[in-house]
Structure formats: structure tokens, C-alpha cells
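Here the complex is missing a single protein chain, while all its other protein chains stay put.
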Amino acid sequence: MWKSPRTGGLAVLVALVTLAPLGFPNAYFYDVAVNALFNATLCVGLNLLVGYGGQISLGHAGFFALGAYGSALLTGRYGLPPLAALLLSAGVVGALAFVVGRPILKLKGHYLAMATLGIGIIIHIVLKTESAVTGGPDGLGVDAFSVAGLTVSGDQAWYWLAAVLVVIAVWLSLNLVDSPVGRALRAVHGSEVGAEVVGVDTTGYKVLVFVVSAVFASVVGSLFAHKNGFITPDIGSFFRSIEVVTMVVLGGMASTFGAVVGAVLLTLLPQFLASFEDYEAMVLGGIMMGTMIFMPKGLLPSLRLLLAKRRRTP
Amino acid sequence: MKGLVWMGAAGVAVLGCVVFSGGVQAAETVKIGSFLSVTGPASFLGEPEKKTLERYVERLNTDGGIGGRKVELVVYDDGGAPDKAATFAKRLIQNDGVDILVGGTTTGTSMAAIKVVELAGVPFISLAGGIDIVEPVKKWVFKTPHTDRMAAEKVFADMKTRGISKIALVSEDSGFGKSGHDQSLKVAANHGIEIVADEVYSPKDPDVTAQLTKARNAPGVQAVFNFGFGQGPAIVTKNYKQLGIALPLYQSHGVASKEFIRLAGAAADGVRLPAAGLVVAGQLPATDPQKPVVTAFKADYEAAFKTEVSTFAGHAYDGLQLAAAAISRAGGTDKARVRDELEKTSGYVGTGGMVTMSATDHMGLSPAAFHMVEIRNGDWVLSD
Amino acid sequence: MFAEFLQYLFSGLTSGAIYALAGLGFAIIYNSSHVINFAQGEFIMIGGMATATMVAAGLPLPLAAVLAVVATMAVGVALEKFAVEPARGADVTAIVIITIGASIFLRGAAQVLWDKEFHALPAFSGDTPLRLAGATLMPQSLWVVGAAVVVIALLWWFFNRTLFGKAMLATSHNRLAAQLMGIPVRSVLVVAFALSAMLGAVGGIVVTPITFTNYEAGIMLGLKGFSAAVLGGLGSGAGAIVGGLLVGVAEALASGYLSSAYKDAIAFVIILFVLFFMPSGLFGKKGTDRV
């Protein structure tokens, strides 16, 4: 345990994202893979909040959308360089999360779920309604992403960017979880009073991780906007929020790699299910129910337990 | 740790296994790709579109295909989500190797796909209403339905002939309603119409009497114009009747289906709206060039699916016919030549009207494609 | 001026009664299991869709309604038996995902079983609006309010005057103690799901003449019902009713006096503010940390 899955797991991840393109026959595969890795990055951030911090959020797509629109507007309308727009958006989203996080994170359980849901929906409504700025439900075009004159173009380039991003996100998450700050955070999940009496400022840590996960979402949102070249308010809808939380829970809460696995699988799933046509929704719902019934801890932790058990009884 | 490696390996396998039979294509077939919102909020547009495409591709094949080549249709459901639509467009082009795209139920999904098709250079015929799709003109993008701007203009013109100049606009906050709202605001002044109240509702609101009360009480208001589709306009119409508002009520082309009359019931009486010829097929004068096309399509569709034909089915029909004609004129599926032939479409008579495209007009419908109809005793009555 | 206000109020009460009925279903299941059933909206949808299709097929409305309620209750029981019960003891979030999965599954099934069209039911007492001080109200809205009142009364009777009802309440307070007292905790949960499915179906039936229904109708109703239940305080039946009415009226007044485009947002802002000052909703039990 003490040697931790940090180095090993990270190495596997790096190997996977490096080798995966060998199995990609065309640009479409890259496209799906980029979406999967973007979602994975978002989920690694969200997992810090939901899995490790134990605080539910049903509004994270709102932060994702704010990042996307922030970048789209700052580059398209105000001519900011994309990287500056990304950072500025992330800063603003972080500040917003900080401001709303304080009162909201006093709530617990389903009340917190309701409040975060409300925040997400309000953001979605604003993006939909202020069409003079955001283009409304019909969407908004976004310029290409370029840094210092180099433009990220083509699915391959985006794939490598997304791969680097997810590796960094996983690395940061693994660092954090096994550090004084991360332990305090997990302690908040374990017992808030227990954490308080040994000096953990529980409110502070809850707000901190809320801000961190919101910033993750914003950064991914910005890149997603540039990569897709076109965004609509639906990227911030309530369904998207549910979808990303489902990714985290399905993959395995309080497991950084679980979040990655959950995000990748749930991103690929609709591509497989497309052939089910009208039965797609039933299959998706069935998979969600089945996974949680038979693996209530999520895919990765449950599989890990299973493997551990098998090893003990050869 | 070992477990993780195995799981990782499994992950690679999964990633790599998204491979389907696609890619390899029999040189003989013409592949038509389509992404439609078969589920989700726009499903009652996407559903008839899908049924139509499937039926008429089959029809094309029984009639010997296009230029002797069999036609293969690949349809994906984007659920109304633009980012999914973009991915499916990419899948159709890159993985399934389609020759042309006919699809895009909503403006949002179409716009998201445009980035992909423009880059890949594949002709794309959109089935959505938004004017942004073809304005400004994009090299590879065409569309079949009338735009919301044309609908608004038709309504405003009708209002003007009836001496109405101050109206309340009540619109849905979804893509269709919002876009219609914005276009209406843009063109109202050109027709001497002043919008004195601007109210919005959500597609699933159970009751909109509050918005309608506000609209009715706006000073000088002479008529109410509702832009939306689905059950929303039916609720607006019922609430309108409930409040006993005596002003004329206009709806958009979004409700030009029998379903609207069925849902709104008696309250729909007297509602005026712009509709394509397909809706009033039986009432078109015999001299109307559209008459044979729309009556035949209507009869065939209704016999096959036992439901009332909708204009959305017609958009898909037109899209498929335009594509087939262009491919056959181009003598093959060379994408650039098909595109050029699409642009040269001239005098095609479809369910939506007469289509004549050009380098500056990738829709090719004239405002005359719309007919003003009024609902009387549960049926459409042509009123212009 | 006043007529206008009254009309907004009527509008709000119509929507609010619908939200309240949806919220009540959440409250019942939460009460006996501390599970938030995100498939509650689908119960409403199934009740409405089943009735509408049976009426369209020629069945008399009362018979169709009864059959629809029975069918919905069967779905509720199946959901409990096959999805919630096997996951007993799992993390709350896991159960949330299960019920969300169930709602997606039920929507998918409805779309395959029926269609994607909207369905209507005729209003139970005609379409002639009632007039009051210059404002109008549809008789069907009274049906909704009436159904909510009757349901509340029945539930109150059930929970306070019947042995089984009391057993359910006891289970909600302390599952283990109830089990030790010989209360069949498992059947309590089944009954809770059956009850809230029934409630949902009844709601779906009285609401369909106003809002129409299709396979996706449960999404919005589920969302608003959840908001109503949380605003009122989870587990409180009266809270869900008050919460629902408040959300409905807030939306109507917001669209009347502020901005109809932002009415939903305004309703959520109100909910947020209430929660900031009353973290357990209006009528929720205050959670004191026992350490």
C-alpha cells in the first residue's frame, strides 16, 4: 500500500494512451478517444469532490459550460489568445465556485444535490436566454486553439493534447489524495466532526475541493469548445451533469483510475449502443442499474476486490 | 498492481474494439449517412425523418437504385445533442465512408456537424430550419426546410393585410422557439410590425396563462404570435381559449401537423399559421405544381405508417430526392461533383415547395413555398 | 390589477399542484427508505401514457385509470424488488445511480412500448373555464388540487391510523429497531414503492388533460417534484405539497412580474435561498449531529 499505485498506475496509463492510437484506423476513433479523455479529465476532478470529499454535485456541467463559453467569447469576441482565455475562464469559474460554494457546502446529502442542481440549471438557463452574447440554443462557433502561433488542428493533435492533459490530471489527483491536504479531504468524507476536532477546517476543505473540481471542469470545457469548434448551451444541461457523476460513480468513487475507466467506458458506450436503435435507452439504463447492483463500489474497486480475493484463494 | 495492468489492457482492447464492419465498402453501393434526433426533445421530428429515409431508400433500391447502384443508409441517433451529432457525423464520414449526409434534425445538431463536413468535404443536406445553416453560404452545406425567418415573414405579411401592427410574441425557450423569436424580432420592423410584449415559456411548462395574461395586457396589442413546437403551442392554445382572449392567435410552421389539432382540440379553431403545401395537399388547386408530389407522398406515407404525415417527414423526403438526383446527374458519388450538382438543382418540386439552388442560395425555396392556413373545425383551411 | 394577480396565482397553483403531487411520491419513498427515487417522474409518465392509450383504444376512462394505476404499481414493486432491494446497504450515491438508470430504462421501454408522440386525455369535467373576479381557472386544475388533497388525507390516515402505516413510519425512524420489533421491513419498502407508484400514476392521470404526456414527460415532473420535496423538507408530506405550490406560484409570479425567460431560474434562486437559511428545507427534521 505504501508504495501506492501512483507510479505503477500512472505508468500503465501513460502506456495505454500512447499505445491506444495503434488501434485507431481513422479520425473518427481519435475523435471519440479525445472526448473520452476529456471526460476522464473532468471526472478525475469531479472524483476529488464526489469520491474523496464525499460531496455530491449535480451541477458540474454548468462549470464545464462556463469554461467553454468563457473561452469561446474571450477568444472570438475580445480577441484574447486561447491560452489566456482558458486561464481567465478557469479563474472566473473558480471564483464563482468559491462564492457559491461557501453557503452551498453547508448543506448535506440530497439538499446539497438539490442546490448544485439548481446552480447548474441556472447557468444553463442564462446561456440559453442571453442569445445576444451566447448565440442562444442554436449555439456559438469557436476558433481554433493555438499557443504561441502553433495551432492544434486535426484529431491526432487533439488526441495527444488530451492524453497529456489526462496524465497530468491523474498525476495531480494521485499526489493530492496521498498528501496532508488530500487526507484532510478524505477525513471530511469519513467524519466531519472527527476531522474538525483534530484541526481540519472542514468548510475550507470542502470549498477548496469544490473550487478545484470546478476549475478542472472549466479547463476541460475550454478545450472541448476549441476542439469541437461549436458549442450549444446543452453542454451545460442537467443531463450532462448527471452523466459525468454517473461516470465517476460507475468507475468507482474514491478511485482516481476508476474515474478514468468510468469516463472512458461511458463515452464509448453510446457508440456501441447506436446499433440498438430504439432499445438504446433500455440497454443504457439496464447497464447502469446492473453495474451498481452487482458492483456497488463501482467497476474498478469491485474488480480490484475480486482480484484480491482470487489471489488469496488460489 | 497486476490487476490494474490487466484492467488497463482490457481498456486498450475496448478502445481498439470500437471497430465495426465499417470502413470497407462495396464499391457498388451508394452510401447515404444520416444522424437524426430520433430520441430526446426533438424526437417527433427525428422519428418521421428516420422512417421516411428508410422507406424511400428501400423504394430507391426496388426501383433499381441510383444509376444502377444499390443505396445503403446508415442512421445514428444523436438524441438531439449537438456534440453527439458532430461525433456521429465524423463516424459516418471517416468510419462508414458515406458519400453524402442527409440529416441533422435540429439547427444545433446541424451546426455542430457543419464543422466536420466542411473540413472533410462531404455534401450535407440538413433537415433543420435555422437560417444560420446556409447563411452565410457554406460550400458543402445545403438544407431543405423553410427557415424560421420565412415563417415569421409570412406571418407578418398576413398580419399586415389584416391591419395588425402591434403584436405580442410568445416563444419557447428551446432551440426552435428561441431561433424563431430572434428572427421574428429581426424582421418585424421590415413589415411594420411592432412587438409590444415578448414572453417566454419552457417546452414542458404545464401552464402558461401567466405569460398570456401579460401578453394580453400589453398596451395596444392586436394579435399574439407563438413560436414553438411539440406540446407547448397546444398548451398555449388551450390556455388562450381558457383566458377568453379575443385577439387573433398565430402559430408558427412548427405546429403544422394534425397532432397539434388533436392535442389542442376545439381551442385550435381560428388559429392561423404558415404551412408547407404538404399539410394542405388536398386543398391545393389542381394547377399547383406541388399538388401531385405532395398528394402522392402523403398517401404513401400514411398508408405505410398509419399516422398523419408531417412536414418533417417531407423535409427528409426532399433531402433524399435532392441527393439521389444530384448523384445521378453527377454520374457517380464523386463528392465534389455531387456538391456541384446539388448547387445546380433547379426546378425540383418537393414537399416543401419549388427548389432552385444557386451558389448564393443553398436552400432554394421562395417565400411562396409557405401557405397561410387557418384551423377550422379541426382541419386546415387554405386561406391565401 | 387584482384580476391579473389572481390569474398568475391560478396559473401557479395549477402548476404547483402538479409539482406537489410529484413531490409527494419522493417523500413517501424517502420516508421509508431514505432513498431518493429519481424514477418517480416515470411513474407519472406511465400512469398518463397507459391511461391515454387505453382511452384511445376505446376503454372507458375510469376503467383505463384503474388499470393504469395497477400497472404502474406493478412497475413500482418490480423496481423495488429487482433494483433497489438487491442494492440494499450500498452507498447512497450508488442507489441514486440505480434509480437514474431505472428512469432511463423506463423511458426507453415506454418509447418502445408506445411511441414518441404526445397523448392527450379529455378533461374530466369539460373545458369550460371557471371565472372568478376576472381570472379564469380550468376545472381540471381543481381535479389536480382535489387529487392532491384526497391523497394527502388518505396518506395521513394510512400513516397515523393503520398498523401497517405506523410500522412504515417506525421503519423510517429506525430501520434496525423496527426490524427487531418484528416489523417486516422488506414489505414496508415494497409497499412504499407501490404507494408512490400509485401516487405517481394518479398524478399522471389527472395531469394529462392539462399538460399532455409523452415518454419523456417524467423528466420535468421528476425534476420539479424533487425540487418540491427538497424545498419542503425531505420526508415531509406536507412539506412536499407546500414546496410544490411554492415553486409553481413563484414561477407564475416571476413570469408575470419579472421575466418569463428567467422564471425557472428565479424559482431555483428562491429554493437556494431557502436552503441557505433552512438547510433541511421548510418542514424537514433538523439534523443535529449526535457525537
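We just call them A, B and C in the order they show up, numbering each chain from 1.
In this text, contacts are C-beta pairs under 8 Å (C-beta built on N, C-alpha and C of every residue); 3 or more make two chains touch, one makes a residue touch a chain.
FYI, contacts and distances are computed from a predicted model.
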| item | value |
| --- | --- |
| Hidden chain of the complex, named as in its UniProt record, picked from "ABC transporter ATP-binding protein", "4Fe-4S dicluster domain-containing protein", "NADH-quinone oxidoreductase subunit L" or "NAD(P)H-flavin reductase" | "ABC transporter ATP-binding protein" |
| Option from A:Arg186, A:Lys206, A:His226 or A:Arg240 whose C-beta touches the chain left out | A:Arg186 |
| Which residue of A:Leu74, A:Leu127 or A:Val200 touches the chain not shown here | A:Val200 |
| Touching residue (missing chain; options A:Leu176, A:Val219 or A:Ile293) | A:Leu176 |
| Residue numbers in chain A that touch the chain omitted from display | 1-2, 54, 172, 175-176, 178-184, 186-187, 189-191, 193-202, 208, 254 |
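What we mean here is this: only the chains that are shown with their structure count from here on.
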| item | value |
| --- | --- |
| Shared interface partners, meaning chains that touch chain A and chain C | B |
| Chain pair, B-C or A-B, that carries the greater number of C-beta contacts | A-B |
| Where chain A and chain B are represented by their mean Cα positions, the distance between them in whole Å | 34 |
| Distance between the centres, which are taken as Cα means, of chain C and chain B, whole angstrom | 35 |
| Contacts with 2+ other chains: residues of chain C | 111, 261, 264 |
| Interface hub residues of chain A, defined as touching at least two other chains | 125, 129, 278, 280-281 |
| Chain C to chain B touching residues, read off their complex | 4, 7-8, 10-12, 14-15, 18, 111, 115-118, 120, 127, 129, 136, 138, 141, 207, 210-212, 214, 216-217, 219-220, 251-253, 255-256, 259-261, 264 |
| Residue numbers on chain B that touch chain C, as the complex places them | 39-41, 43-44, 47, 173, 199-202, 204-211, 213-214, 217, 230-231, 234-235, 238, 241-244, 259, 262-263, 265-267, 307 |
| Chain C residues within the chain A interface of the complex | 30, 36, 83, 86-87, 89-98, 100-109, 111-112, 223, 226-227, 230-231, 234, 261-262, 264-265, 268-269, 271-272, 275-276, 279-281, 287, 289, 291 |
